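What you see is the complex with one protein chain gone and the rest in place.
Just so it is clear, A and B label the chains in written order, and each chain counts residues from 1 on its own.
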Amino acid sequence: MTGVQTPGRARIAARTLRTDRWWQAPVITVSLLSIWVIYALIRTASQRAYFVQQYHYLSPFSSPCVTASCPKDARDFGTWFGHFPPFLPLALIVLPFLLGFRLTCYYYRRAYYRSFWQSPPACAVAEPHAKYSGETRFPLIFQNAHRYFFYVAVLISLVNTYDAIRAFTGKDGDPGLGLGTIIMVANVVLLWAYTVSCHSCRHITGGRLRHFSAHPLRYRAWTFVSKLNAKHMQLAWTTLATLMLTDGYIALVASGAFSDPRIVN
Amino acid sequence: MTETEKHNYDVIVIGAGGAGLRAAIAAREAGMRVAVICKSLFGKAHTVMAEGGIAASMGNVNSNDNWQVHFRDTMRGGKFLNNWRMAELHAKEAPQRVWELETYGALFDRTVDGKISQRNFGGHEYPRLAHVGDRTGLELIRTLQQKIVSLQQDDGQGGPASDGKLKVFAECTITELLKDDGGRISGAFGYWRESGRFVLFRAPAVILATGGIGKSFKVTSNSWEYTGDGHALALRAGSTLLNMEFVQFHPTGMVWPPSVKGILVTESVRGDGGVLRNSDGKRFMFNYVPSVFRGQYAETEEEGDRWYTDPDHNKRPPELLPRDEVARAINSEVKAGRGSPHGGVFLDIASRRSAEEILRRLPSMHHQFKELADVDITSEPMEVGPTCHYVMGGVEVDPDTAAAARVPGLFAAGEVAGGMHGSNRLGGNSLSDLLVFGRRAGVGAAEYVSALGGEYPAVTDAQIDEAAKSALAPFDAAGVDASENPYTLHQELQQSMNDLVGIIRKADEMEQALKTLDDLKARAQHVAVEGHRQFNPGWHLALDLRNMLAVSECVARAALIREESRGGHTRDDFPEMSSQWRQVNLICSLQPSGSVDVVQQPMVSMREDLIGLFETDELSKYLTNEELAQLPSKEA
Partner (left out) sequence: MSYTAHFRVWRGDAEGGDLGDFQVEVNEGEVVLDIIHRLQATQAGDLAVRWNCKAGKCGSCSAEINGRPRLMCMTRMSTFAEDETVTVTPMRAFPVIKDLVTDVSFNYEKARQVPAFAPPKNLQPGEYRMAQVDVERSQEFRKCIECYLCQDTCHVVRDHEENKKAFAGPRFLMRIAELDMHPLDAKDRQHAAQEEFGLGFCNITKCCTEVCPEHIKITDNALIPMKERVVDRKYDPLVWLGSKIGRRPER
């Protein structure tokens, strides 16, 4: 007998007396995150249709593309590795960091602790676990590494920005603009917003200071990041969607199922 | 003999609001073993409700401010009925007491150069109120609470915090003060609210810091704790109450919805630019500047509006008159049929300040109206009306030591003590009062105890039995046919005090009130409660009811005797302020028969150097001709 059933506490049998649909949020979270993860797994495992050579659209899942297995034109950052065997996805280089950043993100932690791990499923709803030690020991103590993933995420965002700029390519290598370019630019802007709105970033820019008044510029940066930070949850979900959308769109165009509407060239 | 838990201390403090905690800190720092006893949980005292700020002439915003100006404002606000020595000590010591809070960890709002910011308030000549948004009382109580913890940690000497020498007994009610044969305080008797079990505190000194009496009135900003316990304990112990007829009705309480009627709307709304309008949309306060204040307040809206930005060259708007004036004005407007839909007037800040500024300066007001009345004060006016807020009267004390009259070992500080505020308290002077006289009471009690040299007055078993018997009486009455419900009696008391001894008073109504009180007192003998002693609110109310009845009788009797209108006492049948009555304090005491006796006691004349702080012109509005004739002539 522990938790709300601990002797001495008001004796109420129910796990919760909430009358609203508290289970809705965790169910939605589990569904959406599962869909995304399954999609990402299929896409990275299939290793197809991630690059549109003609307009230089490179999927964020596969960027930077630096193995010999990549199409030559996608290898703007050079060739760092030889051919990957077929069972090793190309995305292996970037995905661990991308996922690591999101997995240790303070918002996603809340989301999956609540939904997948049910700890707790909703406020004032008893969790099913007998023991709880939070993030005090292995493996969850590694959540404290979030800021290192943030540093890497900044690098990845730079790469994505480069990719978005490269997407302003039209026929014959001339400058151009298509729907894909717009999608890639929108995606990278939102990715930046998500990355910069991160709690670790907020801490690094100014949160760690004791006297804002002594660092006016960092205080302004902190104020800006704080405003974005308030939207971190929304940005976390939006960027999941835009990542999927960008990759999906590139897949459609690359596989020839859809032809990219061109605005310029 | 009655089974009773017993504790021994040097000083016990009843009440854990600002005054009680500051007293406890002072007594502990003087080496005493101290117990703090409070009816609620620690940190919930009514002080948390104070919004505007702490008045102290630090001069951070306007360097012309000093203690003399603060003293003058306080005396004017109280219409010269203040105990001038208390007003002097208060004005002199308030800045020290505020600065001290910073060393305990308080975080006040700041000026541009990093000092404590100060805001304007009714009756204060300069911006003087140290504040934290509009939740200054919360900051004060939390700071003192944390200082108590800090002292306990010091007592723990590096180990865990120790409460051996300073302990808070929360949710504990004191029902009687005990005295020895020599009439000196020997302890206090009470019960744990939680279990209903009795507890005895043996101590040679008791500091009353129990706050006010507002729960005797129907429309009040006060919490349930404000049942006049300290006033009644002092009376029953043989001490006296001073000028109990002066009850402050705060001009701006919420009037709608009914369940929140009376909840305070801070004066800062007006200090920060809010204005009062009647149903015609007119700023009516310009019609209500009384003669004693004429010339000190703006006569046109334009001048009043200029004052907010240029106070040195303009006079302040009349919305910032002392509270008694504003409350009466609102009362008159409503009576004249120019009130708001729910019987108040409009308090408008929405049309005068930007939404952003309102949110920054008055966050908790915004929150309060949004959550409780569904009104967004950044876009619509509030409806407000007078609410019983504060009692200026209280235990008659020595200004320097806070020692209560006639009972050695008894002290009082804060709202329960009388004299400091005269006939009307200025906003912001309450929190500073708590700190200044809380500390003085702590020091005073410590000195008294030290002088005893370890010979503490004794408590007898018979006294304990007697106190226990009286506390259990409501259970004995249960099942008897003629028994009364404490809730019903309380409601009837509140209704009659509100209607008959409220803002505007008449002799016949007060006589009627006294009859009702007699009747209620008789019925209160038969109050019965159901259930058992464990956390039983019916029983708690039954015991508090005795205190409310005793205190209400003091208020009504004194109000009937004082035949003039001054500050928080307005007589319809005697509308003028009388300089004869200014020389008179009304002193209440309890007769052995249980009835309240009120006598007149002459006021001690003000010291010459203090009188010299006022212009003769102004003095002539308050003093008698004989007094004026005796004034030392002012040579230019």
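By our rule, a contact is a pair of C-beta atoms (placed from the backbone, for glycine too) under 8 Å apart; a residue touches a chain by one contact, two chains touch by 3 or more.
Note that this is a predicted model, so its numbers are computed, not measured.
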Chain not shown: contacting residue from A:44, A:229 or A:246: A:229
Among A:123, A:217 or A:257, the residue in touch with the chain that has been omitted: A:123
Per the touch definition above, residue among A:36, A:106 or A:224 touching the missing chain: A:106
Interface with the undisplayed chain - residues on chain A: 2-4, 6-12, 16-20, 106, 109-110, 113-114, 119-120, 123-127, 129, 131-136, 140-141, 144-147, 199-200, 202-203, 207-213, 219, 229-230
Absent chain, residues of chain B that touch it: 40-44, 46, 48-49, 58, 95-96, 99-100, 102-105, 107-110, 113-115, 117, 132-133, 135, 138-139, 142, 146-147, 149-150, 152-153, 160-161, 194, 223-225, 256-260, 263-264, 364, 367-368, 371-373, 485-488, 491, 529-532, 534-539
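The working rule: only the chains that are shown with their structure count from here on.
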Centre-to-centre distance between chain B and chain A (centres being mean Cα positions), rounded to whole Å: 58
